[in-house]
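Let me give you the structure first, and then I'll get to my questions.
Complex shown without one protein chain; remaining protein chains in place.
Letters A and B mark the chains as written, and numbering starts fresh at 1 in each.
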Amino acid sequence: MSFLPTILNGLMVGGLYGLFGLGLAFAFGIMRIVNIAHGEFIVLGAYIGASLLSVTHLPLPAVIVLVAVITFALGWALQTVMLNRMIGPNPVPAMVATMGLSIIIRNALVEYYGADIRAIDIGPLQDQGVSIFGTSIGVLPIIIFLIAVLLFVLMHILLTRTTLGRAFRAAADDFEILETLGFNRKRVYAIAMGLAVTLSAIAGLLLAIRSSYSPYSGVERLLISFEVVIIGGIGSLRGSFLAGLFLGVVQLIGLRINPNSGPLFGHLAFFLILLAKQANLPALFIRRRA
Amino acid sequence: MNGPVFSRNAGLIGGVLLVGALALSAILLPVDRRLPMEICLVLAMAQGWNLLCGYTGLLSFGHQAFIGVGAYTLFLVVNTLGISPFLGLAFSATVSAVVAVVIALLLKGSRDAYFSIGIWVLADCLRLLVGQWDFVGSSQGMVLNAPDIDPTTFGDAVFWAALALVLVTQFAIFGLLRTRFGLGLMAIRDNETAAASVGIAPGRSRIIAFVASAVICAVGGAIYYLSVLYVDPAGAFDLDWQIRILFIVIVGGAGTLEGPLIGTAIYFLLREFLQDHGGLFLIIQGAIAALTMLFAPQGLWGLVQARTGFQLFPTKWVTQ
Partner (left out) sequence: MTLLELEHVDVFYRDLQATFDVSLTVDEGETVAIIGANGAGKSTLLRAMIGLTQCRNGRIRLAGEDVTRLRCDLLARRGVALVPEGRRLFSSLTVEENLLLAMARARKGPWTLQRVYDLFPAMKEFRSHRASDLSGGQQQMVAISRALLTNPRVLLCDELSLGLAPKVISEIYACFDGIRKEGVSIVLVEQDTVRARSASDRLYCLLKGKVRLAAKSSTVTPEAIREAYFGETRT
């Protein structure tokens, strides 16, 4: 029995995990805000996408764009209405407030959609497969993986080639000086949170297409995002991407060994790396910048 | 004398009020003592968690781990050794203390958000591992096997245990905060660098507070699941325990002994009031937590204190 298909599948899921982590790291790196509702936004992306698909019958790419617009607005609003008032050296208020928000979103989803586990059906594409290295791989996971890679590339271009991207990186370095150059700090933050939520919500929608989701999936998704951030480091696109792939592979191999283990193997791998970091051993994907 | 002294009277009043209220509720409420028992347990856990969060600034999202460990330890020792459940509580305390020390070592280098979510991941690991462990019934859970329990007095006995836990917790922490160690803790909370420079070891104080909070939650969890005679991983390691505790401490006011009392009152009033609307109750709970952070980050008691300077349990130096 070959592990090759499992590994390939893990890589494909891992691209999405990388996006989860990127969204969380983005908000944390720029604003020092840990968004505990991150997982709920990931799940929310799936519910909004599923509702749009079933109500409007638009093609999937159009739905993805719509979800991006809606979730960007949500992230923007979250930062503007709530989190911009909690910027400061103490991270606790923002964490507790977003924890409260996560409870609201989670239970609102239960109230409105019910607590059952769902899957998104997008038709015949779901069953098609191609043969790679002698094993059959679904076309859909490949497309989803490519979308994830594309989003990483777009983020790279944004961060290095545009004023907005430079402003994000500058805000992480020294927000006061960014203000003295005429940038409205709170607006930069609002756009950053909007983008962070959008990235995660799109990834959440894509994950929902290839697996299942429920209102209670948010916690697990948040913990995965966090593990990606710790393994891959903050402020490194490459780190997030590789850490996502790593966790995806570990998790799917774990599920193959023990189908009831859930995210257990991912958690354990994470702790091994955390311990390695504490012992100052060279961690897997960390590349520290001088 | 002009030296700083504690206003002892207020502490006495606070103590008398608390004991009076609890005794009254125990005597008057009766027949069904499940709710008063739960109130006592949740208040004790909140005070324990508050010792950690409010006084050392470590925001834990994973104390459900200790509730689960406490409950499972109790069920394991009672079922295998056949000892009295109330003796089993000692085992719960011991095992949870050991687990807490191990976790503290694991998360030694993690601060702020890293600690908060790191311990959350650990709690999730424990939930998943216990759910895989056939000896304790895996995800089905296990039933307490104690034939010598007298059903007529058992409910009362559990209630008295819960009452004892909350009283011991409340006054032990009150006493603790007025010792050198407690003053050190508060100094660390207010300014870690300054505290370290006058010879208070932040690391050690944090670990002591962490282990103490873990033991309190573990014993609380053990008593709770003892009262229902059944435990399963999804319940005992449920994030909802943590959310409940967090809500109570944060809304009431972290870093004060009065805050959790107020938070507990609000929590149970809200819950009883919205009994038939479980989802709505949770949504309102989340909204209150978020709004508190927006408009009163010090919690409700923090607001009162800022206005009046009054302390029911004075732990701060006041100048006479």
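Brief remarks follow.
Note that a contact is a pair of C-beta atoms (placed from the backbone, for glycine too) under 8 Å apart; a residue touches a chain by one contact, two chains touch by 3 or more.
What you are looking at is a predicted structure, and each value in this text was computed from that prediction instead of being measured.
Every shown chain touched by the omitted chain in the complete complex is listed here: A. In the complete complex, the hidden chain is touched by one of A:P61, A:G123, A:G182 or A:P259, namely A:G182. From the set A:R32, A:R85 or A:R166, the residue in touch with the chain omitted from the display is A:R166, counting the whole complex.
By the touch definition given at the top, subunit A reaches the unshown chain through residues 163, 166-167, 169-170, 172-174, 176-185, 235, 289-290.
By our rule, only the chains that are shown with their structure count from here on.
Mean C-alpha positions place subunit A and subunit B at a centre distance of 33 Å. Of all residues in subunit A, those touching subunit B in their complex are 28, 34, 36, 82, 85-86, 91-104, 106-108, 110-111, 219-220, 222-223, 226-227, 230, 258, 260-264, 267-268, 270-271, 274-275, 277-278. Those residues of subunit B whose C-beta lies close enough to touch subunit A in the complex are 53, 57, 59, 61, 106, 108-110, 112-114, 116-118, 120-122, 124-125, 128-129, 131-132, 139, 239, 243, 246, 250, 279-280, 282-283, 285-294, 297.
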